[in-house]
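One structure is given below, encoded as structure tokens.
For this depiction, one protein chain was excluded, whereas all remaining protein chains were kept in their positions.
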């Protein structure tokens, strides 16, 4: 860390901070500038140290130097992580496509759509059995019944199942049916849930919180990795900004930036990222051009009668076109789909 | 709702939407303008209806008319809610002050600071036993031991205990020791937790999510109210914006706006809202002038050695000054403190 | 517009608003719902009408229906605008690439880089002669001398010159040398400047303000169009959000959304949009996949010694690679480059 002292900091204050840095197990090195003094704190930066130094008398600010995450970092592990489970492989040359309805509505619905998606090239099936809903008056999902319907769709098609888990106590049940446990944006900092998913050993698809920084996102992944579960996929799904013409703002520069900082594969969700079905196809293409390892897309046979998220859901017919277009983009970046 | 059709929508599309509105149990009323047609959908707007209408062919956008929350609304209950538990009363003429350290560190610490705070005028004691931390490598709290220390401080001072609960399965344990269950900003949309706190019957202090809209905030309160628990306090704790000189941006217009839309009392947290100890005193004053019913403030005997949040923590000496200044502001708005 | 009355609005208040709507030249139509009354105001929505209706007693909110821009709208003109000037054509099947240094530093520099860029496939040359700088102590550009250097580079290469104009009184001078007048993000709502550029008749490249909504962006274009100048290019250059790992957040969903709402061509600036040279190549590719009609990219022979914006500037060598990669993406979306 670099402790920047105020321009009018006294010699005593500098000395006090030097001692405080030493007491944290770091080596202080004082640098006297024309206007102000800064103290470099050399050694292993640990969580909480910045907070410990900031309240010091005469301190202007404390600048961290090291990234706060370790296991998620590409410095620790330079080889890229590839997550594999059944039909799904995320992080390799081939781009994966996880598709399906927002909510599992019935066995007939999910099996039917799974067959179509498989045929059109999807390699994973998404579908919500537990639904986090902004309003308590919205449909909350078929829960275990929904999980069974997903399992039936897998039995029929072989597609790996990606489904959300919302509470630590549901992890064992969801893990019994699903191949990938999805942690939703609203739960990105639900630490008990992250730990439970880490303990489950199941591959995790971690969605970025809607106002999470990249450091916070990778620290959330760190909670899972730290429990010995290496199979984490990072999912950019759009952030909350002042923009009002889309549901969220989808910042695709996240994709190459995450690839630089972390070895974990990166998935993009253009359905939530835009909230508008018409914008999904171009953003699928842009995501692949930006380097995404996988897409997760909401598809429903009849978006107008979907029980949730109809506005951002495309039909199987549009999905087929998206696949054809994305295949061409994938080839243009030396990948396949 | 108002369904706005595109300017080139066909008569068939308008007819289709009219039928769709009717199938939702609403009465459609078509209004033909110079440029485009809009269809008013009269009746009880329910969750999910907007999503059902938006994907319709020829639809430009769907505008909701009614507020999505019911029980939290001042339309449903015009009498203001006052939450009372032991020494703490929030929502009446007297402004409540909940103070204490970020984390409970030891029994001596919490009992010692509780005595000072009580003497200086605090009416509630805050302190974290379960700590949600961005990094898995940060101190996570003393858990049940911490709760016992808080109970000891209450036995000593009579101050009501406000402490965070992070997971549904911990609710019974935390409820055994605490007087108010705090739901942190990161958990504002952890629906299982909201329901468990609702079921507990204990007063709840619900912090606004760092990128929550007011509708989302009141719908989160609705999850608690809907379980039959009327004792919810809304806490503005700052939102995430592009501003980088404070930890969060503290938008005080929320206070009168929430008072207009809801009967629930409003608490402000200037410690998290600014992240800087020096800014806490003026923002305490501003909060009261804006109409806050209570403040929640981080106070520690030695912020430099606090195990968490030192940067935004004030000392008991500063807290004493804040109380004196705030008392004058309270009187200037015809309240007491 | 739709005037939504409060649930407790009186009959007199509804009547008063009905009369107010009629006095604005609109036809009111009252719709009585279960909970509240709304009044549709039928006719041509004009600027300022919302503001006139909102303060009415008993009014909850006023919802505009029509887009506030006219000439920029794809409803008014469905044929797409193609801006052509010398070597540059923006809006057709071929994707244009405008490249060059942030600042014009010397004639040798700009002529030298222009030759390389031309050879590598650029169709326009960018370079700042007037520089809007956050600090008064930063280099402010060579002004008219810089414009002459740009003209020399054009004489040498035939590349169309794109350069910023910062004040209405400079428009005639800049228009004398440049082919395209660029309006910077900080000046997107400098209305005198927009009008002066409109009056000049020169093609304009209008950058989106860093916190502009799409409506505000298109209304700024409207200021230029309204002066009889049809040659406006819209440039997405990133918006300000809470994200701190990039200089700005580059929201590529803007590209298809603008194409849907407007007939004007859309340019993307991945240099300012990310602020990081390493992120420029992937975001160039993503922009084209999202449908951009042109890219504008900062290129300098020696970014470390550029007088401005070195952090986000790529070298000619990298630019050559970007062109090769983007050509493949362009083909994958049935365009050329």
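Each chain gets a letter, A, B and C, in the order it is written, and its residues are counted from 1.
Going forward, a residue touches a chain if its C-beta (ideal position, glycine included) is under 8 Å from a C-beta of that chain, and two chains touch if they have at least 3 such contacts.
All values reported here derive from a predicted model rather than from experimental measurement.
Annotation: of C:92, C:121, C:168 or C:201, C:168 touches the absent chain (contact as defined above). Contact between chain C and the absent chain runs through residues 20, 46-48, 50-56, 68-69, 132-140, 166-169, 186-187, 189-193, 210-211, 215-216, 219, 222-223, 226, 240, 277, 303-311, 313. Against the chain not displayed here, chain A makes contact via residues 2, 4, 7-8, 29, 31-36, 38, 40, 42-44, 63, 65-66, 75, 240-242, 244.
Within the complete assembly, residues 211, 213-214, 239, 241-246, 249-253, 255-257, 260, 273-274, 276, 278-279, 282-283, 285-291, 325, 328-329, 331-333 of chain B touch the chain that is not shown.
To be clear about the criterion, only the chains that are shown with their structure count from here on.
Located most centrally within the structure is A, per distance between chain CA means and the overall CA mean. Seen from the Cα centre of chain C, the chain whose own Cα centre is farthest off is B. The mean-CA centres of chain B and chain C are about 38 angstrom from one another, to the nearest whole unit. Counting partner chains per residue, chain C has residues 241-242, 244 touching two or more of them.
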